[in-house]
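Dumping the structure here so I can ask a few things about it.
Only one protein chain is missing; all other protein chains are in place.
== subunit A ==
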């Protein structure tokens, strides 16, 4: 147990040191815009099908599952508001971030791990190219900016899924549905939920990069890097979510 705890603290310390280098490098001149754009396309655009499907199912299932309980209290008309509130405040950010941790963090971990094992990162360094700036900064900035956009997109698709769910057992006009959704939403529902997604994105990127950069030699370590990236990023998402909920409760 002591050894396990020690290893956890070492990992946290190493990721903190790795992240602190990010803040030093990101403000230096010579940002790699071309690679950043490539990463935004890969992380953002290419995740859209996955986020669309999961977002839609989240909204649909949440509506169908909550209907019987709401019906017992005769509160079926509250379903659009309840679903949208649940999606925006908690479900869409966390589920989307977890999906992205699986797709993006593992992808970054495996890619950089493979580059490390095949000496591509060394080749960059020897060519006087800063691999941290080229690989880590671009990917982490891309995840930090793309995850919030994907979450907002998942919110919208989830609400649309909720509309389909509501109409499975009755008929609700789309204008009425969305007016009920917007009536139940307040500014304080959107702001903390959106802020926390930037942190989700940052940690998805930086953890993937950390695991890839620290892959030891051998192809086995590439798989380990990808696996560790998903596990660490997913756990971090839950921890950030817990802290964010506590802070939101305190300040809003």
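Here, a residue touches a chain if its C-beta (ideal position, glycine included) is under 8 Å from a C-beta of that chain, and two chains touch if they have at least 3 such contacts; residues count from 1.
To be clear about the criterion, contacts and distances are computed from a predicted model.
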The chain missing from this complex carries, among "Cytochrome bc1 complex Rieske iron-sulfur subunit", "Phenylacetate-CoA oxygenase subunit PaaC", "Xanthine dehydrogenase family protein subunit M" or "ATP-binding cassette domain-containing protein", the UniProt name "ATP-binding cassette domain-containing protein"
Where the complex has a chain not shown, which of A:129, A:174 or A:242 is the residue touching it? A:129
Among A:120, A:184 or A:227, which residue is in touch with the absent chain? A:120
In the full complex, subunit A touches the hidden chain through residues 114-115, 118-120, 122-123, 125-130
